[in-house]
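Of the protein chains in this complex, one is absent; all others appear in place.
Chain lettering (A, B, C and D) follows the sequence in which the chains are written, and residue indices restart at 1 in each chain.
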Amino acid sequence: MCACNCDCNHDHDYDHNSVSSTVTSNPLIPMRAKVINIVQETVDTKTFYISTLDGEKPFDPQPGQLGMLSLPDIGEAMFSVTNKGEKHIEMAIKAVGELTNALHEIEVGQEVGIRGPYGNGFPLDYCRGKDLLFIGGGIGLAPVRSLIMHCIRNREDYGKLTVVYGARSKGDLCFKEDLFENWPKVPNMELFITIDKEEEGWDGHVGFVPSYVEELAFKPQVTVLCGPPVMIKFTLPVLQKMGFAEKDIITTLEMRMKCGVGKCGRCNIGSKYVCLDGPVFTMEELKDLPPEY
Amino acid sequence: MSVNEVTWQPKILVFACNWCTYAGADLTGLSRLQYPATVRILRVPCSGRINPQFVLKAFQKGVDAVLVAGCHPGDCHYTTGNYFTRRRFLIMRRLMEYVGLEPERLQARWISAAEAPKFQQVITEISEQIRALGPNRKLRDEEWKI
Amino acid sequence: MKRVGVFVCHCGTNIGAVVDCPQVAEKAMDFPGVVYSVDYKYMCSEPGQEMIKKAVQEHRLDRVVVASCSPRMHERTFQRCVEGAGLNSYFVEMANIREHCSWVHAGEPEKATEKAMDLVKMAVAKVVKNKPLQKATIPVTDRALVIGGGIAGIQAALDIANAGHVVDIVEKEPSIGGKMAQIDKTFPTLDCSACILTPKMVEAASHPNINLLTYSEVEKVEGFVGNFDVTIKKKARSVNMDVCTGCGLCMEKCPKKVDSEFELKMSKRRAIYTPFPQAIPNKPVIDRENCTYFNTGKCGICSKVCPAGAVDYTQEDEYLTRRYGAIVVAIGFELFDYSVIGEYGYGKYPDVITGLHFERLVNASGPTLGKIKRPSDHKEPKNVVFIKCVGSRDPAKGKSYCSKACCMYTAKHATLVREKIKDSNIYIFYMDVRTPGKGYDEFYNRTREQYGANYIRGRVSKIYQQGERLIVRGEDTLLGRPVEIEADLVVLATAMVAQPGAGQLAQKLGIGYDKDHFYTEAHPKLAPVETHTQGVYLAGACQGPKDIPESVAQASAAAAKVCGLLSKREMLTEPIVSEVNESICAGCGMCVAICPYKAIELKTISERIQGQTVERQVASVNGGLCQGCGACTVACRSAALNLKHFTDQQILAEVNALCL
Amino acid sequence: MLVAQKAKLREILNALSEEYQVAVPVQREGTSAFELYRDGIEVMFNGNTSISPKGMFFPQTEKMYGFKTVKNTTEFVSLPVEQGKRLLFGVRSCDMKSLDCLDQVFLTKGYIDEFYKQKRERTVIVALGCNEPGETCFCASLGLDPQKAAGADVHAYDLGEVIGFEAVTEAGQKVLDLLKNHLREQQFALPPVGEFYLKPEVAGVPEKLKGMFESPLWEEIARKCLNCGACTYVCPTCHCFDISQDVRGEKGIKYRCWDSCMFGEYTQMAGGHNPRPTKKERVRNRFMHKLNYFPERYNMLLCTGCGRCLDVCPVKMDITSIIQQIKEAK
Partner (left out) sequence: MEDLTLVLRRTAKEILEKGEAQMVIGWEKGAFWYSSTSAFISKPEDTERLIWDEYCVNNLAKYLLDYRHKEGKVAVFVKGCDSRALNVLLQDKQLKREKILIIGLACPGMKDEVEARKLGRGSSIPLYKKCRECRYPNALNYDFFIGEDKVIKEIPAQDDFSEVQALESLSPDEKYNKFVANYERCLRCYACRNICPACNCRECIFDRTASGWSSKANNVSENMFFALTRALHVAGRCVGCGECERACPVNIPIMLLNKKIIQDINALFGEYEAGTDVTAKLPLGGFEFTDPEEFM
């Protein structure tokens, strides 16, 4: 019984979503890479642009896929690839633990270890041709942005794009350049940005994401939802009340991951490994998994 | 760091309390009293700050001997620090000897800020003892090379 | 990663002569985190510090390691320097490659260089883990305590009181005045000691800001700078000070005679007594050991005759605890007990006396009312022999140091003998004559030339009694022949030693003392009146032998330090205190019992664990009380306590760096 | 069936040592485990080793790769890997089945664990049948044949004075060819297998567990557990591991080592959140993984009935009685 979530119980090896082969023969050994640019998104979040030593993309990740970034003498951690360019991939990282704080102290030119891509990524063929609603909270926008950028690159394959994004304060809004310069220029794409509390110098919407979504009363469509657990907990019922089908609500989960290839047994939710069968799950799938994440 | 007999130099770590032994070591310097260069002094506010686990870590990382040194009981700048050191290291020394570490490799001495000659004499004495004993291989991390 | 700058100092030739500084600087570039390293002649100099500041700007350094002298010397200097460059002052670590390296491994330059590299590697490994710290503020109690009522204590108290602060003087004798009260004249001006001392004593007694706690001792000292809680034991005087008028009737009528300590047993005093006539407070004290009433219950005359009914046999010792912002220790000195020296008669010959005995003999209010008489037969002596350096500069039987003041007061004694006994012969055995003060050498020459004192360069090997006279056998090293003098009176210039109780008091205060129990100053040149314990200062002979001008100078210096401290309502404290990680702390309380400053207590916090609010106890450190000794961090098994600036991680980093 | 006198086992093992690095079960002071065979080592014939042969393929601490971090450069260095053919003699059928479980984990689902694969491919396994099950054994209840370890290269049978050998795979045949002058052809009937003391019925348990995540049973079961790692470290099928590094200055080695879902730090996330904070969640996860999650993913139970967890558990947790309680739970 294959673990892909299209529950067609044919028995084949795992080739769902054409996982591109890892760059090194041994999935646990990283390859050398270099940080070629660092963008300070917020006071505690930076986006790192990473490419190989000879200036190529380490791997070509699908939207929503993850990469294992490492400073070998400190540690390794899994981060979503928030965007990819011709010659690089981008990872947005918030300083929370030992490794992330160390990452926030490195400078452009620092060599790192990278391996991947991991995880199933967003179901692109399921979303093709449909209107898409993206709901993000704080750093939660990072994984969602990979799909948004993909849709912008293949704009004609996708319907109307709507982005609802909230953060604690103006300073906490990630990817400001996209939010205020690039994305408004994209045809048939609507942006709704909100911050939690009133702040001078901010004339946009003020309020929490769940109430804002309720206020905007969207028609049911495929939705990608990602943010802090409290935001998801309150946004879900709003979407369900608005008639969104559970299989149309997609989210990515964040768990402690060590191997990244579904072996070390750490990131399991029930029988599913977030690093391999996830991190992207529909609400329907999550419903019949044990609530342990 | 691999150990070969010929080029081996004893590596002795001294945990010195800032108010007495470290000052005594300074005075030893001021008075130009020479002693072997096998010793590295690590400053701690009080001998009471020396956690026996630091000593275990030092042996694990490859030190040949450890000296725990502080003020004479009663002279402690923090009044009672060295009384705890005394209890801890009376037990610790016996425990380490019990598991097979040569007693000379873990010593504790009270050396006040004025006892420069004593500092010189203690360091010289330990250095000779360890030179005689040879490199320490006990409790050590396994060595690897890449 | 952290960007560390390493600055290796030559310290002129002190380091550079032995340690190959350029090589150390070059090797430092290989250590993890180091992005800039340089060596320079004098890092602590102005240009040296400028170099650090410039390097921090230019190379965007966020950590600095200075390899130079002992941090006990210049850590403060370099902390201020990096602060000037915009870094947190605790982002600097020092590698001691002078006192611990170049000065002690002069014969092995390559090993010294290798050790210097190791020490720099340890410092770099530690500094990478340093965290930014801010100084905290604690309240300062506007009250000072002076321990010891001699000239130094009185002078310090006066200066502090005149600056507007309240001062308490604690003196263990019934009266203030100290040793100077026993002295007759003072060199080099020969003005009478009482004339310059008693006005100061009166001024101190009457000063509104000064409280005298005589016949009292310090029992216990707790707390720390700005907040010393001192428990003082006021011994029972058996006389009610408020009622007594000091008329002295009781002292006349008291039948019991006892040797007077003030007069060095050369005359008697009564069981109820004041040490000397000009005593302040001039109110008597009952010496309970010798008073008949206290021994047998009979007598009680003094209470009968006392017009004011001030005598109160039921008085008890009284303990009072007060909070002080600063403490000045001025407990003075004692004279060396020469009875250990057999050659000078083990103290058995009555006519072999000390300088202080001589002071009493020539003193107008002394036992002989100023006439020099031989204690044995009260005759006026003809031949007077003075012997200097008795117990001083004599490591075998006495002390290794020079007691500084004996040369001058022996010369003074010689002039007084000449003045009082015109036709006397004065001999002075000396090793050297040290006259370092203003007008000192002129005074000494006058003694030799005008007053005809015979200075004999040589030591006295033996004194023995022969009939009524004493034979003093010595040698004259300048003439190279033995000398023998028949003396009527021999005065020994004995060494100054520390007060017998000096050691215990130091342990109560937590201050250091040397092998001779003189108190250790924070730094011999840069901080002579401070101790390593912040807020405790030194003045006078308790810090080392010295004469009156120096003691007074030190007293004023200490007072200036105290006024600097008390002038502010609060002061900055070292942020090197321990901190608790409440999520790890299990509230076992091991640390509470161990903290010498009672800085840790268990407090109750409430937190939500799995949807349930739970009350539990955790340790909490009072940053003001904690002095950063770190004993609690070792007692804490789960390492919930860590000492800032000396964290487990920093020390482990140093240990690891040492062994790579 | 080819047979040989048990007394001649020593020669057989010496002969095999020419070709292979041979490992055999050995009784040591306080424990028993698989060790490199040297002439004269006494092979343990009764019962199973207390430390499973899992360590031969998935060592407790395994160096993966070296690295050098000089200034801001990062370099990865591959480490020498032990080569040479190996032969495990005396593996019981429960441990053989556990290797089957580990194969599923390490060699399938799109990623191959090279470290494990290399060790697995160079090892030939001579399984030894059990005639007399231990008190805590229950492999039969999980559908295993104690005398014939499915998946082994050679089946060896303990026939009292004599040992019988039957090659199953080609590699096994090569082994027996190597020993042909030690063996002789003889017909032997396998002795009957002794009576099992523990007989848990696992049928239907995985399916029933699917709905039992919220069952109060877990609270009761978890009460006496100490959350130590003993059961997970002796269990031949437990395969969770942690990745960490041993750093010495600018050089370091990245290694992986056994980890246990029983430890608190196992799922502790950087931000402070821990999906399995107390021992109830951890105990539930352990048994759900063995009896539900793993079957759902790999179509086989993650328990082979070796009974080691019953032997070592300080508070005598017993998976067979837990299976019983699951069956009886409402």
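Keep this in mind: contacts are C-beta pairs under 8 Å (C-beta built on N, C-alpha and C of every residue); 3 or more make two chains touch, one makes a residue touch a chain.
If you're wondering where the values come from, they're calculated on a predicted model, not measured in any experiment.
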Please work out which displayed chains the absent chain touches and list them by label. B, C, D
Chain not shown: contacting residue from B:A16, B:I123 or B:L139: B:L139
Across the whole complex, the chain not displayed is touched by subunit B residues 52-53, 56-57, 60, 72-73, 80, 83-84, 86-102, 108-110, 138-142
Considering the whole complex, not just the chains shown, which residues of subunit D touch the missing one? 28-31, 33, 50-51, 60-61, 135-136, 197-198, 220, 223-224, 226-230, 232-234, 242, 244, 246, 255, 257-260, 263-265, 279, 310-312, 314-318, 320-321
Which parts of subunit C face the unshown chain closely enough to count as touching? 583-590, 593-594, 602, 609, 612, 614, 616-617, 635, 637-640, 648-649, 652
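Here, only the chains that are shown with their structure count from here on.
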Distance from subunit D to subunit B - Cα centre to Cα centre, in angstrom: 46
Find the geometric centre of each of subunit A and subunit C from their Cα atoms only, then give the gap between the two centres in Å, rounded to an integer. 68
Could you check subunit A for residues that touch two or more other chains and list them? 106, 110
Please output the residue numbers of subunit C that touch at least 2 other chains, ranges allowed. 1, 656, 660
Tell me, which parts of subunit C touch subunit D in their complex? 1, 32, 610, 656-657, 660
What residues on subunit B touch subunit D, complex-wise? 141, 144, 146
Subunit D - residues contacting subunit A, complex: 64-65, 67, 69, 72-76, 78, 105-106, 108-115, 213, 239-245, 247, 252, 254, 256, 259, 261, 266-271, 275-276, 281, 285, 288-289, 292-294, 296-297, 299
